[in-house]
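Excluded from the complex is one protein chain; the other protein chains are retained at their positions.
Note that the chains are named A, B and C in the order they appear, and that numbering of residues resets to 1 at the start of each chain.
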């Protein structure tokens, strides 16, 4: 680990080993890494940049939010999409990898928040895990609106149920919770709970709707955006997000942004399906 | 397995699984594969073209002689040199790979052979294993001259000792057998035993000397040459050997050649160290 | 395959069963792979380069492995057109597959002579004029890197044959579109691209180039992005069909080339990785279409947008 300890959280390159790796939902795995450096310093909403395989024909790292951190361990909740996440899903206990972290801005918890609403779609649940526990630990009332295509693809249900006072679910096919989009539940919860702040992560079109719902009610809203990333540390300018302040880098100026700053639809986010 | 059985040995692409893989000498491993198709058809001196890893940054197959074949299994004796053999050395029991085989000409055993001399240097022992057992099984008197840098790098000692009437060893440092080159032993054995045929495999300069020793005595000599190979099936012309008949392909016209046909020193063999 | 996909494509007057051909020099004359591949399942077999007289090729080592690719400097070793007709072509004629012969020459006159000779034979369905081999000093790439020379070779071949003429282009140029225009202006029925990129590797143990000749041609997945870009550029420059190649390993790769503008594709280095690569690519391409409800594979050609 080439991580200096002379100042507050610096990013380090940390050799980590896989302690557990299991399927937790349809096409979703949970990887637990022994990563003492990052586990100590990470804040909710930050991410790590993981090198899944050496000697493979794919060379770039993959960014993953830290879902939870406890002791010297971090948990990563990942969806199996392409060559990298497939390789991760096949990695076995004891496998060694390395990662860079903690990276990015993380969620900010404004002073005096009494009630927070977390809105997640699909794997958007990943970066909201630590936040839910942290808010609950601070005595903030937490509501969660969670969406997924079907019940089998809901993740982190127990975590949210334990941390939240209200945990409402929407699925596209109605196999759990309300049938329909999670934005129906988020809107209802904004009206019901009048939260001080809304945190959201998920497909960008969903985040945009949630941001608009919050804006209409004058509620502060933070979004977490995904971009293709090469360096993860602010050097390569591959991960830009169009904002009212110009092009910002999702890896260092984000991934968490104040929703009011985002110029939606200027960029293509990686989930787009044309 | 896409191997047709309508005619005598066709080459097939066979999915194989690793049954055992262990270090047997310094820098040398022995891999045992369940490979029923190849195990059935292989003849001594032939080789297989192994795809060690999928998704790796190296893409070509690696050629390996079949050291022994028994039942549905084949044994490959390999020296750890570069990225491919390193990956092979890390593969665990149960790993799946695929190979093409049986490939190449194999050793030929002339009618009426009573006494054969096998001369091997280093991993040149690999393709001579099956041959030694086959000759012994046919009642041919077998002598083996075996060389290596040190005792720790001698391979297949037991196999040769069991199959051969005489098994003489030379090591560069004298840590086993005579100190010096194996070509001292091969010359002595040619004179002592007057073999009908000499089979040799090892570094090309050594094979050349052995071929000359045999030629001077009028003894038939077969050599097994290594070349860099892409296709392994005769299509790409990367593996050419300069012979009195022109350029021949080591993968289909060889790797075993009549020593008298070889134009030595026209080509660079892959072991060259400049 | 549940959906039925029309896999036929046309390259000039040549109708292919499916768009998957072999790349010259990587499949011998087809015979070498006959244990692994039912040739009747291929769009066409493209032979290795055939010259007027035998060519000896380059000294060994002739290949080197590189990350996601390989270098070769085979140097167009071949037995000459007479031996080719007597052996390889005679065998290929017995097979149920269109045959494209890759034509090489040291001079324009040699290209024409080989083309003329082949045009008199049965069982040759098209000629691929190779003006892009980076592995020989005279002949080969020199003809493919200038518009004038490329045009001259094409004209000379066109004059002596009525077979479809495919000209194989070199990627070792600043701009490939002008070369493509130059050869189609002279009557090329199609262009194929890319041949290999000039590259080299050095053995850090010996301080010598890995290839005896020094430089060689880079092929395999490493070059796919360059090949796709060139197919895309040529597709917007000429109207004739394009045969795309460079690093194709899967049906999806083939689809990428067709989307970029190719009407057919060729599989090269992948044969060395998997001797059944050609038919796997063809199957994969069919599946690609079937899964998307695409009725005819030719609909893919040029369908990509920025």
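Rule of thumb we're sticking to: contacts are C-beta pairs under 8 Å (C-beta built on N, C-alpha and C of every residue); 3 or more make two chains touch, one makes a residue touch a chain.
Owing to the predicted nature of the structure, the values given are computational and were not obtained by experimental measurement.
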| item | value |
| --- | --- |
| Of C:34, C:160, C:177 or C:198, the one touching the omitted chain in the full complex | C:198 |
| Contact partner of the left-out chain, one of C:68, C:132, C:154 or C:184 | C:68 |
| Touching the absent chain when the full complex is considered, from A:24, A:70, A:162 or A:235 | A:235 |
| Residue of C:41, C:177 or C:212 touching the missing chain in the full complex | C:212 |
| Hidden partner interface residues of chain A, rising order | 2, 4, 10-13, 51, 57-61, 100, 227-228, 230-240, 247, 252, 266-268, 270, 272-274 |
| Missing-partner contacts on chain C, residue numbers | 66-69, 71, 145, 172-174, 197-202, 204, 207-209, 211-215, 218, 221-226, 228-229, 232, 247, 252, 255-256, 259-260, 288, 303-306 |
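Criterion: only the chains that are shown with their structure count from here on.
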| item | value |
| --- | --- |
| Furthest chain, CA centroid comparison against chain B | A |
| Approximate Å spacing (C-alpha centroids) for the pair chain A, chain C | 47 |
| Geometric centre distance via CA averages, chain B-chain A, whole Å | 55 |
| Centroid spacing, where centroids are CA-atom means, of chain B and chain C in whole angstrom | 35 |
| Multi-partner residues of chain B (each touching 2 or more other chains) | 57-59 |
| Of all residues in chain C, the ones touching two or more other chains | 67-68, 221 |
